[in-house]
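Note that one protein chain is taken out, while the other chains of the complex remain in position.
For reference, chains read A and B in written order, and residue numbers begin at 1 within each chain.
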Amino acid sequence: MRKKALVLLIGCSLVISIMLGGCTSMQNKTVATTPKYPDRPITVIVPFSAGSGLDLIARLLEKTAPQHLGQPLIVVNKPGGAGTLGFNELVGASPDGYTIGISSLEVILNPLYGSAKYNYPTALDPLAQVASSASVLAVQANQPWQDLAAIIEYGKSNPGKLKFGHQGIGSFSHIVGETFSQTTGCMLEQVPFRGGGETVAALLGGHVQIAFVSPAMIKEHLKNGTIRALAVSDSQRLSDPVFAQVPTLKEQGFDVVFNSWFGVVAPKEMPSEVKDKLVVGLKAIISDSEFKKSVENMGYQLDYLGAKESAAKWQADSKKLTKTVQETGILDLIKAQKQ
Amino acid sequence: MIEKIITLLFLLGSSLYLFFAQHLTFGTLGSPKSGFLPNLAGSAAVLLSLVLVFKQIRSKKTASNEKVDWTKFIFIIIGFVFYITILSNIGYLPATFIFLFYLLKVTDTSGWRNPLLIAVVSSFMCYLVFERYLAVPLP
Partner (left out) sequence: MEVVSLLLQGFSISILPANLLACVTGVLIGTLVGVLPGIDTISAIALLLPFSYGLESTPALIMFAGIYYGSKYGGSTTSILMNVPGEAASVVTCLDGYPMAQRGRAGAALTVSAIGSFVAGTIGIIGLTLLAPPLAQAALAFGPPEYFSIALVGLAVLSKLTGTSTLKSLLMATTGIMLGTVGMDSLSGISRFTFGVDELDRGFDLSILAMGIFGIGEIITVMTEPHTRMSVPTIRLRDLYPTKEEWRRSTAPMVRGGIIGFLVGLLPGPAATISSFVSYAAEKRCSKNPAEFGCGAIEGVAGPESANNAAISATMIPLLSLGLPFCGATAILLSGFMLHGIIPGPALITQQPELFWGLIASMYIGNVLLLVINLPLIGVFVQLLKTPFYILMPLVAVVTLTGAYSVNNSVFDLVWVIIFGVLGFLLRRAGFEPAPLVIGLVLGPELERGLAQGLIISNGDIWTLISRPISATILAVGAMIMLYNTARWFGKMQNNRKQGSC
């Protein structure tokens, strides 16, 4: 009898709390502008799993945050759906400046493929861009192609024979590879892999002939002579001395210029003083020389852009990529998977 | 008894899965698309569960004969659901405390003082270990 009463009590509290929980989330987001922002730790949502490049950048930010922002950052990983989950959470968060997140090119890409709930470029507000990374066209060193022209020639005369590895359908490397294939006319076949590591492993094992990967993954192999890099997709040559000899696709006459970037974003409609404080603080953190060194150790290039410039870049990238995914047929490829 | 229910559930589940897998393109053997494996796996599952259902209808044997305290089962489930619901609302420490206390009572721990004590100490320790030492952000 007592047990039943207890359960009844708990059942009632359950119902009440569910109702309360439902009510609070339906309230309009009122923003209380505290004069002294920030006065609590700030949460950074990382839409990727712990240990990924983005995650590490966030943790690097975390390291110097207390000096420049006045409060520590708390990194929370919310992986899933190539970033969709984390971005969704960010869009729904209250724009009081205590929740920010890390953004990447996927912010633009995901809505294009129809897999996102919101249109992120309009639903989120960029605060800063931190770093960027390009894609490198790599081949095994024991292959006969010494430069880009040789491989394009081979590809044209043997259509479908050359396979290139990338990190997932619809991913940055896929876009670069496919655009390259179409612009040069050498008709490469794409093979998706689960990440840079797998792609390079397949390249080294001779299972694919070309790989589009980030520079960090092949730096050591380039130094060691097991891999040869034929081109890079950035607008200018990489600053890393190991890659100084690698020409860009642009200078070889192909208009294939892409780079993948990472930045910090916040939900829209933050009060402007809060936003300004964040932008200034982030700029200070990113300009810190130790931060720069760590980012470069990771294989990325420090590429700071302020809030306005970031937003402009988003618009430009969005336009460009919308066109690209259609032209390369990637959009159709993805749509063809569903009936 | 429960064996047959479970097998029927499998049949139902795999048929549903197979149904939804029809939305995905199957592709060809030379170029499988996203529907390839789901269709194969779904069909295999439907087949297997059908065979199992038939086998079980024919035989009279039941699998397990231990008795189960179904009331406790319901209580435990309610407890879990409750815990998950209030976790994000009132935070880890209070939610865990209430949950622990509830579970301890469900498992017939005698008296009120002991469960209370255990619940307090343990939820605190869990909080310490996870939040402080391992730096896991808890709600």
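In this text, a contact is a pair of C-beta atoms (placed from the backbone, for glycine too) under 8 Å apart; a residue touches a chain by one contact, two chains touch by 3 or more.
All of these numbers come straight from a predicted model, not from anything done at the bench.
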Candidates A:K78, A:R228 or A:K275 - the one touching the absent chain: A:K78
Candidate in contact with the missing chain, chosen from A:R40, A:K156 or A:H207: A:H207
Footprint left on subunit A by the chain that the document does not show: 49-53, 55-56, 59-60, 62-63, 76-82, 84-85, 88, 113, 115, 117, 160, 163, 167-171, 189-195, 197-198, 200-202, 204-208, 216-217, 219-221, 223-224, 226, 293-294, 297-299, 333-334, 337-338
Contact set of subunit B toward the excluded chain (per top definition): 2-3, 5-7, 10, 13-14, 17, 20-21, 24, 28-34, 36-38, 41-42, 44-45, 48-49, 51-52, 55, 63-64, 66-70, 72-73, 76-77, 80-81, 83-84, 87-88, 92, 96, 99-100, 103-104, 106-109, 118, 122-123, 126, 129-130, 134-139
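Just so it is clear, only the chains that are shown with their structure count from here on.
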Centre-of-Cα separation between subunit B and subunit A, whole angstrom: 34
Complex interface listing, subunit B residues touching subunit A: 22-25, 33-35, 75, 78-79, 81-82, 85-86, 88-90, 102, 105, 137
Subunit B contact footprint on subunit A (complex, rising order): 3, 6-7, 10-11, 13-14, 17-18, 20-21, 24, 43, 74-76, 336-339
